[in-house]
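The structure under discussion is supplied below as structure tokens; questions concerning it will follow.
A single protein chain has been omitted; all remaining protein chains appear in their positions.
Which chain is which? They are A and B, in the order written, and residues in each are numbered from 1.
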Amino acid sequence: MIKKRTVAFGVIAALFVSLMTAIAPAQARDLKGTQCGREGLIRTIKGITYTCERVNGKLQYAEGRKLSGTLNVVCGATETWCAAMARKFKEITGVETKFVRLSAGLVPARLEAFKNNPEFDVWHGGPADGYVVGRNAGLTEAYLSPTRKMIPKKYLDADGYWSGVYLGALGFCSNTQALAKLGVRQPRSWADLLNPRLKGQVLTAHPSTSGTAFTTFWTQVARLGSEDKAMDYMKELHKNVLYYSRSGVAPVGAAGSGEVAVGLVFAHDCIAGIQNGLPLRNSFPSEGTGYEIGGVALVKGAKNPLAAKTFIDFALSADAQNLGVGAQAYQALTNPQAKYNRLIIPLSKVNLVEYDFEKAGNRKPDLTKRFDDEIINRSQVRG
Amino acid sequence: MSNQSGNLKLTNITKIFGNGADKVTAVDNFNLTINPGEFVTLLGPSGCGKTTTLRMIAGFETPTEGDITLDGKDLKNLTPDKRPMGMVFQSYALFPHMSVFENVAYGLRVQHASKQEIETRVAEVLEKMSLSHLAQRAPNQLSGGQQQRVALARAMVVQPKVLLFDEPLSNLDAKLRAQMRVEIRKIQQSLGITSVFVTHDQDEAMSLSDRIVVMRNAVVEQSGTPDEIYRRPNSVFVADFIGRSNFFKVDKVESKSKGNAKVSVNGESMEVSAHPNAASSPNPVLLVRPESIAVKPAKSGKSHGTVTNIVFYGNHVEYSISTSHGEVTAIESDPIYDEIVQPGNGATFEFHPSRAWLLPNEGKIVHEE
Partner (left out) sequence: MAIRSQSAKLDVFTKIAIFVLVLILSVLILIPVGNVLYKSFQPGGIDVLRDVVENDYTRQIVLNTIWLGTSVGAVGTLVGFLLAYVQVRVSFRGKKLLHVLSLLPLVSPPFAFATAVIVLFGRSGIISNGVFNKEPMIYGYKGLVLVLATSYFPVAYMNLLGMLRSLDPAVDEAARSLGASKFKIFRTVTLPLLIPGLGASFLLLFVEAIADLANPLVIGGDYTVLASRAYVAISGEYNVPGGAAYSTILLVPALMVFIIQRYWSQRADVVTVTGKPSGQVDMIKTPLAKYSLLTLAWSIAAFVVLVYSMVILGAFFKVLKVDYSLTLDNFRYIFSGVGNDAVLMTTMLALIATPIAGFFGMMLAWVIVRKIKRGGQALDFFGMLGLALPGTVLGIGYAFTFNSPIQVFGITILPQLAGGGAILGGAVAIVMVYVIRSSPAGQRSGIANLQQIDPAIDEASASLGASGGRTFRKISLPLIRGAFLTGLMFAFARSMTTLSPIIFITTPDTPILTSLILAEADTVRYGYAFAFCTLLIGIVLITMGLINLIVRKTQGTGYRPITVSAG
């Protein structure tokens, strides 16, 4: 008689357990492979964070990550955009996100200094040439983010050491009032810039400066066909240049305040100036112009690599890139699904030259040296 | 009241500055024993090493060689603040940001004396130096002489075993200097503190000291009582440095008994006291001080020389007489004005042999200017 009761009890217990298992929360259960709504979407479900990726045409969650701790970002973008990204990321993942905003050109140096004991997990913002240097110096690690698949190949490092998050085309940022006073029309070509009426009215950064100015130089190489021809153009342009600034954005301030009539900057910086109330207008050279790619990368030796990887997924997604405009960053975006905003000039509308980033990076030291020797040094007004 | 302690001994003290090519020997093999309560002056021209020696005693310089002991205790490893000595500086070095009272009280405060004790002792010493009415003044509100007295008071109130003076009177005018000399000597004697005094002024040395150490070029030329230094100098340098001198060339020197010699000067023969090395030196000279020479008008063809200049000081007259041996200086006290031999006239001079002293000569004859 006792045996029967024990067996019944055991059966009921077994049934109960399997029932509970069936309806219990999927704590150990990974949502990987389950269907998700939008490519690039990131969600945290029951403490595990998933990125939605497209595999073989289907949208499904990639492998989940249990995120914890703090995420440290070294950010070369604007302070406001960095802050917006940090806030949003924390919102989505719950990870405490801190950042240090640093002028883009100084990031590789800082990463190098702390190479043995990395302070940061992810590097966000700043031009691609820095990321190339970072890769060569062993400061970054390859990470093939699922969201990468959304980005056109030409904006990515083939091996995944960095990925492009924004773009900027080089343009002419002109002060309308100054131009009027000079009686010069808004320049619409590289040839226009050589107008003698613009003597001392052009500001561009020194080619050694990170990003902007070397883009100017290399654009000439790309459109004119040879380095010598590019040097010739720069020598001609030199007659109109007031001086070569050491900061990439200085031309906007200079043009905006009327110190010069035209500044050579990336279009988004010009737009930012306009938004801040400066009397500027942007135009592109008809012969074709160069552009920059802003990147994101995983720092080698990151103390929180999981969160870093998720951050990269996030940065490449449309959600993150859409934060730009709200943070007064008007770069064009690499994710084709990013929202259109009238303040952003899509690169498709601009005549771009064939810009070989790798070659440009390799030739930079020699060409800037040539620039210094043949242009700056020759024209120096001593003391 | 006298202190039993204060026995200062310097043995083979040498100080060399710099190294290699620009080595400078400031003090060379200096030996000196000072007895408790003794007042010793280091006298010499600038650069002779006297100040360096004083600073080594104080501890502001470290001897290159040699020992300094105080009451048998070796001072070598004691920093200046640990040595029981007081020092009075040439520039007085009063603390500009403290009152006279505070300046004098400073050393007592360092010794953690009680407030009561400080007030008593400072008041006492200020009284002694006639500074009581200036107790609350700032140093720059005092005259030179007053500052000097404060500096002295400050050094004395801590009852040091040795008092060191680094040319403290050089910045005072002549009258004040003479006054202060007397005061310093009086106080030192009444307190019986061993004192080492550095000066280049021979009047000071003579009037203050129990003993004088004459230095030149890092070396001690002569050490002795003021009388010994004055009457029996070791060398032409010492003779000339202290007081005024006349050096007469002597022909024929014959050494007599110890300390005596027979010499012939100007044809005249006389017996004089002599330095032990005089007879054997190549060109000994006879020292006769100006005050030992009596000047009389030349008479009947006998003339030693012509008076070139006289300076009348009231209580004495100074003669400059040009002779075939060079210039001779003579001083006559309490002169009768009308009997002074005027310049241009011939004169004779004479001196008593007992006032003369035969010296070895280093090779140069010093001419009177």
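To be clear about the criterion, a contact is a pair of C-beta atoms (placed from the backbone, for glycine too) under 8 Å apart; a residue touches a chain by one contact, two chains touch by 3 or more.
Note that the structure is a prediction, hence the values are computed from the model and not measured.
S.K.: List the displayed chains that the omitted chain touches in the full complex.
M.R.: A, B
S.K.: Touching the left-out chain: which of A:8, A:45 or A:113?
M.R.: Checking the options A:8, A:45 or A:113, the one contacting the hidden chain is A:113.
S.K.: Just one of A:98, A:154, A:197 or A:229 touches the chain that is missing; which is it?
M.R.: Of all options in A:98, A:154, A:197 or A:229, contact with the hidden chain holds for A:98.
S.K.: One chain is left out of this view; which of A:154, A:246 or A:359 touches it in the full complex?
M.R.: A:246
S.K.: May I ask which residue of B:99, B:199 or B:361 touches the chain that does not appear here?
M.R.: Of the listed residues, the one touching the omitted chain is B:99.
S.K.: Based on the whole complex, identify which of B:61, B:204 or B:221 touches the chain you can't see.
M.R.: Answer from the full complex: B:61 touches the omitted chain.
S.K.: Touching the absent chain: which residues on subunit B qualify?
M.R.: Touching the chain left out of view, subunit B contributes residues 17, 46-47, 50-52, 58-62, 77-83, 85-87, 89-99, 102, 106-107, 110-111, 138-144, 147, 151, 154-155, 158, 164, 167.
S.K.: Touching the hidden chain in the full complex, which residues of subunit A are there? Just list them.
M.R.: 72, 78-80, 83, 98-106, 108-110, 112-117, 119-120, 129-130, 133, 178, 200, 206, 208-210, 214, 242-247, 249-250, 252-253, 256-260, 269, 272-273, 276-279, 303, 328, 364-365, 368, 372-373, 376-377, 379-383
Methods note: only the chains that are shown with their structure count from here on.
S.K.: Measuring from the mean C-alpha position of subunit A to the mean C-alpha position of subunit B, what distance in angstrom results?
M.R.: That gives a centre separation of 89 Å.
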